[in-house]
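The other protein chains are all here in position, but one chain of the complex has been omitted.
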């Protein structure tokens, strides 16, 4: 069902955890699918220095969370805002069709965290 | 499906044929089942001396025809009239349920032949 | 005793390659393909592979194939599912008088619900008049259902021409191809059919599995409601081993279709010519042009004798064939197909079908040709209808006339 890359990120998720005093925190969730993703950011000079996540959800939810943290680290805020759920899925060599619409929210969570970061800045 | 006795009478039917100048001839038929039985009698002193049959029909029709000829030979007219389809079926160790109602007409054909014999006498 | 099986339209033996492919799915790979764990994953791929194999044989996309339990299920599903889905569009179905009971009995049940059904007649050769078909179409017609090949006579119907008519009038077209698939080329695109049914056990797969082709975009209410199997089109845990077997059988059928059909056809023709040459007063049932029949099927009536007696005599010699006689059909009437062709009812009772398969040999045909004539002769000698001098009684005439 899942690609090897998904299974790799699912069984060895990168950047699990929380960041204390994070510069931005974002959470998205989808009741019917049972997925909740929470992203913590550390930002320095407009560049994402660290990302951590916590996720309640299926294999796809955990793998996309893990993948988005890897993809975001080192990016500027603007670059990170251009990351899409589709790009995350692609980086994982795709997701099963039924997962695409409900468990593929990691980029959304990242964007939420950036929004929260911007709010705090403002 | 069929008992050994039925198969025996079916594969080696007794008394097949016609009797020339028969004393009685009876024929019964059933369109929907595709059975037609014809019985020829030779009667002497009120006793059935010889019986022959011709049958168009299924295994049960042929076996019952054969059996009824064996059962009738040597009987008086009165005795023969007491022969029933059920008795014929029983003598064959039974017939499949769906055959009982439509292919078990050999005694009827015998009775027809006796009726014809009586008519000729009168 | 010799055992000669010439009843392949009734059912076939499972092919050795098919059984071999099935075996791992009983005990080693026994999982439910809907399960996400190893046991499920081990088999879901096999189901999808079978779907591709079936799709390839009839030239459709795998997503258009739904696995079912038998041909009868597919016919019920096609008719009932169409009526439910298109009831707002109309209430009229067109079919033929020579369909399998899976169609005819389903139509009868739909008539009780107020659906109007036109049963197209056939001629003495069992063929349809396409002008009749076209004339029967009204703006309330929601389905045309015509079998690809007839199980009793082997007659092949002009499915492409019917498909074109159905398209012209924008009427959905279903075909019961249970007897055609694997015996003749079947291409759902060329034939423009919307629904097509096939059954495993007629083509060397096991009993209890079949498939229905549902053209993409065809609204069809599910027949079997329940779980999400088959993308909500057919509930029930997948018959994995059966499905795998069906896939392999379709692949085998596809890759050998030409040669198998040609070889079987030669044997059938030999049998046909042999019987015609050796036995008088017989009637070939179905189209006289053997090109318009399945290559494996021969149906012939032997005047004056009844079919079950014939079959039993064949059976005593090890030959398995089948009959249109009422006595073997489970009903009280002889074959409705013979009736529709206006075959005299006595001849209908003696209609005998030889349906050949990949395992039959020339020696077997020779053997049948050797034992058949004396059996027929012996039964005729026993028949009160044979060599009759007196006129028939009323009762007998009735027998012979009682055909529609």
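Of note:
Per-chain numbering from 1; labels A, B and C assigned in written order.
Keep this in mind: a residue touches a chain if its C-beta (ideal position, glycine included) is under 8 Å from a C-beta of that chain, and two chains touch if they have at least 3 such contacts.
This one's a predicted model, so the numbers in the text were calculated from it and none came from an experiment.
From the set A:37, A:51, A:68 or A:106, the residue in touch with the chain omitted from the display is A:37, counting the whole complex. Set against the missing chain, the residues C:153, C:299 or C:322 yield one that touches it, C:322. In the complete assembly, the contact with the undisplayed chain comes from C:206, out of C:126, C:154 or C:206. Touching the omitted chain from chain C are residues 3, 5, 7, 10-14, 16, 19, 26-27, 30-32, 34-40, 69-73, 75-76, 100-103, 105-106, 108-109, 199, 201, 206-209, 221-228, 235-242, 308, 311-312, 314-315, 318-323, 328-331. For chain A, the list of residues touching the undisplayed chain reads 7, 10-11, 13, 16, 27-29, 31-38, 54-62, 98-99, 102-103.
By our rule, only the chains that are shown with their structure count from here on.
Between the CA-based centres of chain A and chain C the separation comes to 57 Å, rounded to the whole angstrom.
For chain A, the set of residues that touch two or more other chains is empty. Across the assembly, chain C contributes no residue that touches 2 or more other chains.
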